[in-house]
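What you see is the complex with one protein chain gone and the rest in place.
Chains here go by letter, A, B and C, matching the order in which they are written, and residues are numbered from 1 within each.
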Amino acid sequence: MTDVDARQRSFVTRVVSGDRSLLALLGILVLLVVANTIIDSSFASAGQLRNTLLVTAPLALLAGGQTLCMLTGGIDLSVAMTATAAAYVTGVLSASGSPAVAILAGLGVGLVVGLVNGLAVGVFRVNPLIMTLGMAGILTGLLTVGSQSFLSGATRMSPLVLELGRGTIVGFVPWNLLVWLVLGCVLVFGLRRTGLGRLVYAVGDNRVAARLAGVRVWQVETAVYTACGLLAAVAGILIGGRSGSVDLQLAGSFLLPSVAAAVIGGTSILGGIGGYTGTILGALILAVLDTMLNLLTVDEPVKQVLYGCIILGLAWLYARGTSRDTT
Amino acid sequence: SGGGGSTNTGTGSGSGSGAGDKKYVIGVSNTLVGNGWREEMICAVKAESLASKKVSKVVVTNRNGGPTEQIADLRSLISQGVNAIIVNPSDREKLNPVIKQATAKGIVVVSVDQAVTEPSAHVATNDQVAYGRLGGEWLAKAIGGKGNVVEMRGIAGVPADDDRHKGFTEALAKYPDIKVVKEVFTGWDFSKGGQQALDLLNTSTKVDGIWTSGIDYTVVNAFQTLKKPPVPVVGADNNEFLNQLLNQYDKGVRGAAVTNPATIGGVGASLAIDVLDGKEVPRETTLTPQVWDYDTTKSELEKNYFPDRDPTYSSQVEVKPHTDYTPEQLFACKGPGE
Amino acid sequence: MTRTLRRSAWTGAVTVIFALLLVWNITQVPTFGAFEIQTLLASTLALAYLAMAQSVVVIGGGIDLSVGAMLVLINCLSARFMEGTSFGGSLLVAAGCLAVAAGIGALTGFVINVSKVPDIIVTLATSFVLGGVALFVLPSPGGGASPGFQALVLGADGTAWWPALACLVVPLLVIWLPLRRSKAGIAIFAVGSDSNAAFLSGVNPLQTKVVSYTVSGLFCGLAGLASTAFTAGGSPQATIAVTSTLASVAAIVLGGVALTGGVGGLVGPVIAVWCLYLIPNIMLGLGVDPSYGQVVGGVVVVVVVMVGGWLRLGRGKPA
């Protein structure tokens, strides 16, 4: 009988009521939406809904990669530059070659960057913070040089990417939501229902135990950072699709939000706790918050202070939640 | 003269190759990495140096940072024994002491894009107040002297942003029926600006025109993203924006490109070389922006749009009479001896 | 004797590397004199302080992503209130700013310890807040400092190099050395090394956290003041905060401070800062495109951390 209620727990409650924090996040989200609607009546429109989704999708994908890394107790500070690089490559190639090739090349960039990060962190045991920081610098340099030599030229996205980036399927459903939906499901269920997913948590929760259980930690970490790189690439291409064409700072402004979304979503930066469902809510909250600040034309200082307070506040809540039941 | 003296130190360090008669070494100081406009500015310095045939090499310092870093970079350039320094200043006053030290050593300092208050430095800038005013006036006319406009500024606290705001406000002062309904800071970040446009255009407040401090093509795209009829947009001479003005006219895209040429770097270089040659050069060279739009100056749009350059490429590649390089030299972005 | 050598091996290595780089740089420039030395010392002063600040926290087992924002805040604060003051007035303002910085540091440490939220998250959040406040204090670049105050870093005629060095050494002697020898200072190392053993040895975790972050705040304050003196004003740009925070992390890692805590000092990081200053300079001399400089910088940091990690693995402390 114990296993029976175990089953129910894992199915129903884990998704909604099982995690009180998820409900809390949902509440915050609703609150923000209501506030926005009060500020501007037209906020509660299909158009704005579509718009919010459109803006959230890339962020949520970046934050997804970030979540993976954080679950293993790491972090990836190169996601923004990876996204930019991938988009840039896609853009340059779209201008010349076929869109498919261009996209594949973009994804290739993400793959390579992620793989390098993963091997460095997993095999050579470089601290993730330093590794990804260095990688960001390296990418910036290469991209800047490249934009004048081997990557010079127009970076206009192909119609395909444009459609993905800003097109609409029906009503309020943009195409990039579809991409997000697919990858989002892969992440949510991948973390819950695949062996690798389990190992991601295991490695993050207790490295030693994972090793003694026969897990080759470096394999898991390499896989995770590679996945993160790929997600960043997809996000970058989507952002590029929305902007129409790519500049060297395309995704720069997404780095800190990607971390913030994961943290707000309840993923512990020490690893082992969290998941993508929370991150999704975190990303939505940030997007709606951004809109609100734009509507209010709040100036930069207030924005930053608010950002900081929200991150700290929610992180504190989670910490209390987890520390309460530690013996 | 001072120029002559510095020439000698120049050849002394002039990368050995200093066989020719007058080979100058030109230093560049920039404190914003990975920004297309700034990179093009640097390329312009290189191209002009190459075209002038009087420069042995161009040495560039470029890293993210503020006045502290830039002062250090300028000092390093001085130590390297350059003959002239083209600096895009991160601050109006804070560089003055080190610039004075440089000029005292006979080094020619030209501050481009933004001004410095140090009198011994030359200044080559785009007239940012005019940039704001001309764009504002165009917009006002375009929307028939009345309606709601959105002002999308750059980075709070940056001089150029203040100046443009000043000019824009001046221009609209003449049109009491025009209301600025929103004022946002894009941080000169194209994707961010695009997102903000999406948010703003979704609100119930009607928008008849948008003035941007250069974050233009993503704003135009926002209309397509939202499937809304575009309203007049004022932007800069970004390559992609020109493309939109030219090729999406039939889709109803209207707007004006107010030039803010990154090739100001080239202007700075040619000024520096002139000074080194002992020519008389006024302290300040100010480029008044041109305003290009489809209806009146289509030819300019066509002349300056380069289909195979990247979207943020500042399209006014030549600034006559100052620059002598060919567009190809600029695109190649190779200085002498590279 | 041999042990002290072995223990300070890392710092020694960094010093040697610095010496080599310096020689290389000297051969590049036509003349190397007081002016160049002053550039080296004065322009890196703020970052050196920042590296010290970061070291103290990391040695104590944490990491502080808000050092850059703190620097900017104190820079703006001091610049705003020093403008047009006498030398005495400037000193007064400086003292006030240091107090503020130390206070913020203490508060940060307290919050971390009480909330049980990882340092990296708390300081990430506070970096946003501090950056915002800085923009309140000084919406756009400006402010100033009395000439006398600038002389503290640049010398009376603005060309002396030793004041900057003094500015660096004095706090080391006045703040760090006593602390390093005191029980509170040792407690920082102990907690960073093994918080449980430290607790069993009677260390008070809260107090230690607060102390380390207070000292760190103090150094951040000095960094802010240094840049005020060096640039005779304040600049609120957020990019400065981010850039210098990242630089500080890179510096301490190169300077031999283990990100796992408990190991390292303050001299190594300072010398590392000088190395990080020289590398782009040398590439400038070589006429290398600064964009490649970025690449080289990134590679250097990663490789050093990797090698350092291997060396430390011997001591069972993965970096």
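Simple rule for what comes next: a residue touches a chain if its C-beta (ideal position, glycine included) is under 8 Å from a C-beta of that chain, and two chains touch if they have at least 3 such contacts.
Rule of thumb we're sticking to: contacts and distances are computed from a predicted model.
**Q** Among "NADH-quinone oxidoreductase subunit K", "Sugar ABC transporter ATP-binding protein", "Putative monovalent cation/H+ antiporter subunit B" or "Hydrogenase iron-sulfur subunit", find the name that the UniProt record gives to the complex chain excluded from display.
**A** UniProt protein name of the non-displayed chain: "Sugar ABC transporter ATP-binding protein".
**Q** Considering all chains of the complex, which shown ones does the missing chain contact?
**A** Hidden chain, whole complex, touched shown chains: A, C.
**Q** In the full complex, which of C:Gly105, C:Gly262 or C:Gly308 touches the chain missing from this view?
**A** C:Gly262
**Q** Touching the missing chain, which residues of chain C?
**A** Touching the chain left out of view, chain C contributes residues 3-4, 7, 183, 186-187, 189-190, 192-194, 197-204, 262-263, 315-317.
**Q** List every residue of chain A that touches the chain not included in the displayed model.
**A** The missing chain touches chain A at positions 2-3, 6-7, 9-10, 193-196, 198-199, 201-202, 205-206, 208-216, 219, 223, 272-273, 322, 325-327.
Here is the rule we use: only the chains that are shown with their structure count from here on.
**Q** Edges wherever two chains touch, nodes for the chains themselves; is that graph a line, a ring, a star, complete, or other here?
**A** Contact pattern: complete, every chain touching every other.
**Q** Return the distance between the CA-based centres of chain A and chain B, expressed in whole Å.
**A** 34
**Q** By residue number and range, which residues of chain A touch two or more other chains?
**A** In chain A, 140, 144, 300 touch at least two other chains.
**Q** List, in ascending order, every residue of chain C touching at least 2 other chains.
**A** If we look for residues of chain C contacting two or more partner chains, we find 135, 289, 291, 293-294.
**Q** Would you mind writing out the residues of chain B in touch with chain A in their complex?
**A** That would be residues 33-36, 39, 43, 156, 182-185, 187, 189-192, 194-196, 198-200, 202-205, 217-218, 221, 224-227, 239-240, 307-312, 331, 333 of chain B.
**Q** Which of the residues in chain C come into contact with chain A in the complex?
**A** Listed in rising order, the residues are 63, 111, 115-118, 120-122, 124-129, 131-133, 135-136, 238, 246, 249-250, 253, 259, 289, 291-295, 297-299, 301-302, 305-306, 309-310, 313, 318-319.
**Q** Enumerate the contact residues on chain C facing chain B in the complex.
**A** Where chain C meets chain B, its residues are 28-32, 35-36, 39, 43-44, 46, 135, 139-141, 158, 227, 230-233, 235-237, 239-240, 242-244, 277, 280-281, 284-285, 287, 289-291, 293-294.
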